[in-house]
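Missing here: one protein chain of the complex. Every other protein chain is in place.
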């Protein structure tokens, strides 16, 4: 199951590159006009990477799996598979309310599904640690970003990037401790 | 062989997302006009997921493989590889007879090929349980859906979704028993 | 190395499906006008499948690998990666000389590269059996098909399909013997 999830995430992450269409001209300006697409691509890449690492750490500690977990994992992959679609919509209309809102709602749904899967796994596997309050905070941030995104897209992106970087650093600490033992 | 099949299924499942073109505008309406594409994508995702889980459970119990099984597996993957094509055709003409009929005929052919592969594997591996009557029923449902699809697309989709959900639940029970032992 | 080759082949095989564009209409006729694309897709799928099985059987018996083999394998993957490109060109101009010729020349080049890799592996690994005369015959058939293809495309395709089916059956026998032991 982990190999399949890995494969799907690897494909999602690289499929997004396909949405990066060639610039219409050969000047630096033509490249720079793509910056909203680039930004949303970068955020999505970060977003999927953090999930991928979390997913890996989670399943490393998981020993018992039941079919509820299996279907929940597939549901989560289903939500994640919309990320390239949402990313390219934001890239095309970087100033509009709906695409940005849709983008962050999707992130929220991915978070909820993952959290639910975490809960299911934890009920079967005692050694899995309690989910951190951090995950609830990031869910809230996604909702705020979805609401704020329509008025001030940049603020929403900055919020989400900050949360993601927070994740990157907190995962770092956890790993370090593990490697110290 | 399982890794290759897994890889192909993972790619098929995510390639379908590429067919989800960006909406033409930035309003909620532009997103909602994509609902036939979304629906067919959702059904195809469910369809491939159920097959993927079934395929996994089947090969976990398989010990002997001969070349007939190998080629039958490749034939099945060939049929499955048309799913993104059929899905996007349905998404484009959600009200027309042929695309919907073609979609369900494809599901039927995938079912027949899988059932044949199951039969071949069972002949070599005694520990594989008999195929359930459920698989025959779902083959019939696909034919009925192909016939009904032209007149009433929604009815056909509802039929197939019901069968798929039935599969999800019956697989669940089977897994649960296994984890109880 | 095998996992990477497997991955690349799995992606090549499914990328070809992306070339299957949606029909322009919703009638059966619109589907049937795609038959040259379908045919070339089918032949390419067969072609890659046979190579994939051969590649697998070869590396199962390979114990020593040197860097020449590694680069030869990458060269072979490079040639194989043009198959979707050649397939879609043939599908677009099914009656023209160049695309069909290019298609079969590509098959020939894939054959030569694979044969060369086989040779390199055999020199290092005594347990790998001699390459069969069959592989030389199929190389000749690809050349003949490339020459004939311009005048009579169907004849060329029939030739190549016959050779491929011959491979499928001869691999079958080899496998059977192995499973009998």
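Just so it is clear, A, B and C label the chains in written order, and each chain counts residues from 1 on its own.
We take it that a residue touches a chain if its C-beta (ideal position, glycine included) is under 8 Å from a C-beta of that chain, and two chains touch if they have at least 3 such contacts.
Since the structure is predicted, the reported quantities are computational estimates derived from the model, not experimental observations.
Asker: Which of the displayed chains are touched by the chain that has been omitted?
Answerer: Even though it is not drawn, that chain still touches A, C.
Asker: Footprint of the hidden chain on subunit C, which residues?
Answerer: These residues of subunit C touch the chain that is not shown: 3-4, 7-8, 11-12, 15, 18, 64-68, 70-71, 74, 77-78, 81-82, 84-85, 88-89, 92-93, 96-99, 102.
Asker: Name, in rising order, the residues on subunit A that touch the hidden chain in the full complex.
Answerer: Its contact residues with the unshown chain are 3, 6-7, 9-11, 13-15, 17-18, 20, 22-23, 25-28, 30-31, 42, 45, 49, 52-53, 168, 171-172, 174-176, 179.
In this section, only the chains that are shown with their structure count from here on.
Asker: What is the distance, in whole Å, between the centres of subunit A and subunit B, each centre taken as the mean of its C-alpha atoms?
Answerer: Whole-Å distance between the two chain centres: 27.
Asker: Do you know which subunit A residues sit against two or more other chains?
Answerer: As it turns out, subunit A has no residue touching two or more other chains.
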